[in-house]
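Not every chain of the complex is shown here; the ones you see sit where they belong.
Here the chain labels run A and B in written order, and each chain numbers its own residues starting at 1.
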Amino acid sequence: MADGCSRLTSRRFLAIFPQAVSALLPHRVAVIGASGYGGLQTVRLIQVHPQLRVTFLGGHSSVGSRWRKLAPFLETGPDLHVAPPDPDAIAAAADLVVLSLPNGRASALAPVLLERGLRVVDLSADYRFADLEDWRQVYGHQVTVERSDADLCGEAVYGLPEFNRQAIATARLVACPGCFPTTSLLALLPLLQGGLILPEGIVIDAKTGTSGGGREARQHLLLAEAGEAVAPYGVEGHRHTREMEIQAATLGRSGPLRLQFTPHLLPMVRGLLATVYGQLRVPDCPTAQLASHFRDTYRDHPCVDVLPVGVYPSTKWVRQTNRALLSVATNPHTGQVIVMAALDNLLKGQAGQAVQCLNLMLGLPEATGLPLEPFYP
Amino acid sequence: MADGCSRLTSRRFLAIFPQAVSALLPHRVAVIGASGYGGLQTVRLIQVHPQLRVTFLGGHSSVGSRWRKLAPFLETGPDLHVAPPDPDAIAAAADLVVLSLPNGRASALAPVLLERGLRVVDLSADYRFADLEDWRQVYGHQVTVERSDADLCGEAVYGLPEFNRQAIATARLVACPGCFPTTSLLALLPLLQGGLILPEGIVIDAKTGTSGGGREARQHLLLAEAGEAVAPYGVEGHRHTREMEIQAATLGRSGPLRLQFTPHLLPMVRGLLATVYGQLRVPDCPTAQLASHFRDTYRDHPCVDVLPVGVYPSTKWVRQTNRALLSVATNPHTGQVIVMAALDNLLKGQAGQAVQCLNLMLGLPEATGLPLEPFYP
């Protein structure tokens, strides 16, 4: 290389060193709960992300295991051992933390991580309610844990980027919604924000693959049980209903509302489809006008797209992507609107959304490093 | 054997001869459309039925094939060749006919069979509307066939045994409802008959396995396409909606009503689940009271059962049976009732229902020869 250039480069390099380094060095991320589906997806996504790097793997049951042993199919992954989630060790190794832990466990760890200056994205339900009392009502009987972090509940930002982008960008603590609320709210919020439907009689009929139930061995998730079968569950008061009602009212800027939410377990690995029904305020509102309203809502959002009228989303179209596909239809006979929303429950419904939030928190383009196109079929 | 007895027997035997023979000899059934799923199931059921026998197999594409070649997995089946559906040949061989033909084809054959004194159970949509004009509106653009059998449309009995038992028993022509209307009506009719829900805002969200789409090769039903995927279809005006609206009003003894019906294609072979939502007239009606009303409705019906409150039906629980399982739930916050109904789309939703109708037409116990318990899983 010519002298002039190399000399110059050295001089300039020293001048811009700090920024250059920070631009070149990827951000260091700790993933706690590495061997569940949320952790696996998060590590996989960060691995191909141009500006993130996994620098700490935390866990419980898998402590001591090398990642490559845990996930022989991800051999090029980080060559790390899973360590206990010691806050000091995490703070020494990472700048941001993704918590992929069972409900109740995350809130035992998040406060001490925040104290050490880390920014936290939590995939559990622990910070999805601004009011700790709401959390206690929904999860209190399942989780036996003392919590005194009501203030953090109030501070935490609900990590639905399409409706909370700016708050996420500056948040210390982001509570990512799971697959059911994400899908349902993406379908419902444009209707509520536009004041297009009545608050009564809203129905969310949701269909999910079994990976949404997690990786822990449970009988009803066995292939022999869930294969060749469909069944509803949690019909009377699913734990996600209250969360959706609160967020629908808040983000949808509507008054308080009540939802009928019915999840169904389907014989497939990944994918979530929500079919949302509402009564139109203007019963003969043209479908095209509604579709146009949805398109306007999501125009600047790279991870959500609205299909042409008459084309309905298949979960296969978004499999292993961080994209949600929506479609709007109306029934002129009944004055109802039907919104269908499909996404991958483990990506846009979980780990992909976490990375989308990390991108926003770091000032990166929202979809950086996230797959948006499927391999079909 | 002792004299007294044998003499007696001979005497009595002569006296009751005609009835005895008719009780001993199985009824002769022709199955037209033998190689589709409807035909296959019908033949399979009749084969183990104690009082029916397949004596004629009719078809089109498979004419000339021996049954055992067509269905090597049903080797003990009738050793018949598939013949063209010649009315005289059918009349010579059979007393009853099950038509498992595409829409439009059945109405070309039924009139001439009825003329020859045969009784007909039709699995197509051709006689599901009392008014031929309704049929034309729904199916006219798909099927290019001239029909002049408006009178037969009026005469045909809608073959839903749980709500039409007596009419079926004496009918010459029974039009069996398919899987979607059967499931939906079993869930909806008790609510309508009891005047328990408002006629507005009813939603039927249905989930079906791919065998409901028939055995003809079509791209969207390929395993590679439909596997690992769920998608809605026919959202704006499925052809079954009108049929259900008419039957709901008629059999439900309600005024005219409009339904939102949304079918979804699921990655499984068999099974149909309908989740039906309605607005209760008495919003805080106790679930137990509704369940009790459903139980009363189906008390004398061997093929329908109502699950205990809080237990929700899986299609796996009725797989390869002629049984429908229902469950009722309510949402006190929204005043909605949710009825879930599961059945096997090819049995209670098709061929099993045909045999159930045949049983009624012949004065046999309704569930004769029909499987009611699944092999689980």
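Methods note: a residue touches a chain if its C-beta (ideal position, glycine included) is under 8 Å from a C-beta of that chain, and two chains touch if they have at least 3 such contacts.
None of these values were measured; they are calculated from a predicted model.
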| item | value |
| --- | --- |
| Copy number across the full structure, from 2 displayed chains | 4 |
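Criterion: only the chains that are shown with their structure count from here on.
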| item | value |
| --- | --- |
| Rounded Å distance, chain A centre to chain B centre (Cα mean) | 43 |
| Residue numbers on chain A that touch chain B, as the complex places them | 200-203, 205, 207, 209, 224-225, 227-233, 235-236, 258-260, 262, 264, 266-271, 273, 275, 277, 279, 287, 310, 312-316, 319, 329-331, 333-334, 336, 338, 340, 342, 377 |
